[in-house]
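What you see is part of a larger complex, with each chain still in position.
Note that the chains are named A and B in the order they appear, and that numbering of residues resets to 1 at the start of each chain.
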Amino acid sequence: MIGIAVVGYGYWGPNLVRNIADCRNAKLVAVCDLRKERLTAVSARYPSVQISDDFEQVLANPAVDAVAIATPVSSHFRLAMRAMMAGKHVFIEKPIASSVEEAQKLVEEAARRNLVLAVDHTFVHTGAVKKMHELVHNGLGDIYYYDSVRVNLGLFQHDVSVIWDLAVHDLSIMDYVLNERPVAVSAAGMSHVPGQPANIAYLNLFFPGNLIAHIHVNWLAPVKVRRTLIGGSNKMIVYDDLEPSEKIKVYDKGITVKEGEAQRENVYQQLVGYRSGDMWAPHLDMTEALSGELSEFADCVMNKKTPTADGHAGLRVVRILEAATQSLAQRGRVIELDEVRRVA
Amino acid sequence: MIGIAVVGYGYWGPNLVRNIADCRNAKLVAVCDLRKERLTAVSARYPSVQISDDFEQVLANPAVDAVAIATPVSSHFRLAMRAMMAGKHVFIEKPIASSVEEAQKLVEEAARRNLVLAVDHTFVHTGAVKKMHELVHNGLGDIYYYDSVRVNLGLFQHDVSVIWDLAVHDLSIMDYVLNERPVAVSAAGMSHVPGQPANIAYLNLFFPGNLIAHIHVNWLAPVKVRRTLIGGSNKMIVYDDLEPSEKIKVYDKGITVKEGEAQRENVYQQLVGYRSGDMWAPHLDMTEALSGELSEFADCVMNKKTPTADGHAGLRVVRILEAATQSLAQRGRVIELDEVRRVA
């Protein structure tokens, strides 16, 4: 059992607080927020929990083993560094930081101090995404493409573009599900509100082999779509997160390439054959992702293990976000990911 | 009433033949194909029609006012030029030609000889696309984005990429529906069959203002999707061609930008408001597109009018196809469309 303090009780913080309060191997010790009225709300619900508007005071509490940070992105780095300097393990809302440089420093600090650094890539802990991970590693064959659409109307944000707000989900899922890492990124997009960041964007991710990935995010769509296609040489997946229960459908479909066969004259004559078999929607674990995620974090702290989404995962995602942002400003110029690194 | 000869009785030719035979202002005069067994099939069905495997013989028939070409793309240019030299009006399967250079020569030749040159952008004549055209010109407001997905399993082609096979539909629809013309293109894609053209591709189209367009085409998808979103400042459209009747849905949804209003601290505080009203699926004309299209062509020939999809439309689409093909080979480098022109 570890003691956790939550910093930031705004939109996401209450979910962390509720799940930690119910966690079998963690204890909610303290909640910190600058707004008094938010702290009052915590006390009404959890009278025995320490509340404070002073982060240092929380860090000074010896019952606090770890800090869960749910503040705006711009403050992640500063708060996480302070927590680690005070010897606390850290769990940070996604994205882990607002730049590659910051993310890299966090990873280094955690390594130096031998602390657990986890990033809250929540989807990675859903039954649907865990099932995709399993299928990609066993059943799909060679992965040909990863295509994701995440569009709806609102909520426009004024400090980050739709890439940092929505694509971050797809990138964190993709980072977990695929074995391979992209080497380059391009992004095209547009803002339709003067002076504001892009509200529609299309990302291409290039890999060493013949895998290609694409992410479409949009805050200004008339319908809500949350759909990912993964094409493999043996099977293909459709992941529709808006389906109430059959979120994952596995299609036994594909092509068979006839080798060594001559082909002539006719455009419809093919060396490609089609295979169409059963479709299967596996039963999924529907327990709340955040609950398993926090329990895994507590377990990692207690047993010196590495979380599924560690600081490195957080850094990889931020590197793509940063590269995509650069690319978007240059009308889709391809950015090599190893260019996007900490300036020494 | 004009007389039409159809050249090429393979996959699409029979549709032309059937619709011309039923056309109120055109007469099916001749059918030409190199394969005897295809001509036999024509005679069984249309005993009074001239059949021939010799294109010159067909052109020599004075009852032939116009030629409809439904042969492989590589032969479009040669056959259309010959027909125009013989004084015949021309209707060509999409894409109009296999290069910008060819398409431009066809346009010039038609202009020089004062002949009607039409390209068979069939979708442009469907009730759904005509309705979108009408809405874009009256009701949607400023157009923010045009996003289209056209994916399914098969049919792989070995002579052209998925861009020339599938995106050609979206480009011809977009060319008709939007008022604005793209200035640059980029495309990323991949081939998953060694030695073959790309079977998956993502196209970005850049316009002078803040309109952005995107097309996703894929021959290797587990599900069939035919869906276009058009976002306007007043309304938005979802066009789903797989819907049996409600193919067009118009959403009275959007954002309202509050001007001159200060915004501070809170990430969820917005200068953007959301508007959500009724959805409306207009009743559509469901008559076969090809029928209206051929009748319009005959009318243009008789009355010296310009068809909806003329040679210039055909050329504009081929210019984008050629630019996208170049871009795809360079991992998505942006190609300015005015670079892609006839080499003098």
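We adopt the following convention: a contact is a pair of C-beta atoms (placed from the backbone, for glycine too) under 8 Å apart; a residue touches a chain by one contact, two chains touch by 3 or more.
The model shown is predicted, which means the values in this text are computed figures rather than measured ones.
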Legend entry - Oligomeric state of the whole complex, in copies, if 2 are shown: 4
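Basically, only the chains that are shown with their structure count from here on.
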Legend entry - Between chain A and its twin chain B, rotation from the CA superposition, multiple of 5 degrees: 180
Inset, instruction - Please compute the C-alpha centroid of chain A, do the same for chain B, then give the distance between them in whole Å. - result: 39
Legend entry - Contact footprint of chain B on chain A as seen in their complex: 11, 72, 144-145, 147, 149, 151, 153-159, 184, 186, 188-194, 196, 200, 202, 204, 206, 210-212, 214, 216, 218, 220-223, 229, 231, 233, 236-238, 249, 251, 253-255, 257, 263, 267-272, 274, 276, 331-334
